[in-house]
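What you see is the complex with one protein chain gone and the rest in place.
Showing chain A:
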Amino acid sequence: MTTLTEIKLLPTLIGPAGLLVCCEYLAIFKKTVAMHEVFLCRVAAHPILRKDLNFHVFLEYNQDLSVRGKNKKEKLEDFFKNMVKSADGVIVSGVKDVDDFFEHERTFLLEYHNRVKDASAKSDRMTRSHKSAADDYNRIGSSLYALGTQDSTDICKFFLKVSELFDKTRKIEARVSADEDLKLSDLLKYYLRESQAAKDLLYRRSRSLVDYENANKALDKARAKNKDVLQAETSQQLCCQKFEKISESAKQELIDFKTRRVAAFRKNLVELAELELKHAKGNLQLLQNCLAVLNGDT
């Protein structure tokens, strides 16, 4: 396993040609690390999950964990599970919830999820355009350099200086794009998945409610017929317990979701603004320095 330090040393080993590749790699690496960190922190903060044995093993075992990937059968199961879920989801979500809290959450989550999906996609496109523009700066810089080295007049120095400017400003623009990706696009993507998970939770609770209601109906029927009443009673009690338990934990999860969401957005938006400022100031400095030199020369 390569350490971050080793990765940072790569540029010195492979030289300037590989520097661009390294920068890209580092950017992606940063993203992945950030994602993993968030995930682990979440598990650690969760009242129940933090006690899970698997989690402890993951954190403490200092040798290789041989994790088996999903085999074909499991993947297929997942696929069918998803299909059934969405079909059911349509049926179940039609039921209006008695509980105000959950009713509000349902309406909220449905709308929120869609909008976060849209924002995530648009943010992605925006960061990509930024990157394209940065790449153009790179090409412009090279062309200016070629012009500067070939020109026979005294403008060659001028071209070389401007070429240098474009090279430097490109690096900043590339970082702007990477930071926007990290702080904005990734944030939105994460909460897209989170809101989906929250929706799934609501769905599971609804299923449990349906089961509970069915059990109630079965009990009434059994009492009416005076047949298998005890069985129906136990079944109904179980469903009731399940439903109340899931309702309780779901409520807590959903409240936590909101708290985490607000905190995450705050952190990322603040960091985004700070980074954007840093880069804009850097860019401004570069440009003003360059202009000072160019105006001084002419």
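As a convention for this text, a residue touches a chain if its C-beta (ideal position, glycine included) is under 8 Å from a C-beta of that chain, and two chains touch if they have at least 3 such contacts; residues count from 1.
Everything that follows uses one rule, which is that contacts and distances are computed from a predicted model.
Asker: If you had to name the missing chain as UniProt does, which of "Centromere protein N", "RRP15-like protein", "ER membrane protein complex subunit 1" or "Sorting nexin-2" would it be?
Answerer: Matching "Centromere protein N", "RRP15-like protein", "ER membrane protein complex subunit 1" or "Sorting nexin-2" to the record, the invisible chain is "Sorting nexin-2".
Asker: Write down which of A:54, A:132 or A:241 is the residue touching the left-out chain.
Answerer: The missing chain is touched by A:132.
Asker: Using the touch definition from the top, which of A:116, A:178 or A:232 touches the missing chain?
Answerer: From the options A:116, A:178 or A:232, the contact with the absent chain belongs to A:116.
Asker: Please give every residue of chain A in contact with the chain that is not shown.
Answerer: Chain A touches the chain not shown through residues 108, 111-112, 115-116, 118-119, 122-123, 125-126, 128-130, 132-133, 136-137, 139-140, 143-144, 146-147, 150-155, 158, 162, 165, 169, 258, 261-262, 265-266, 269-270, 272-274, 276-277, 280-281, 283-284, 287-288, 290-291, 294-295, 298.
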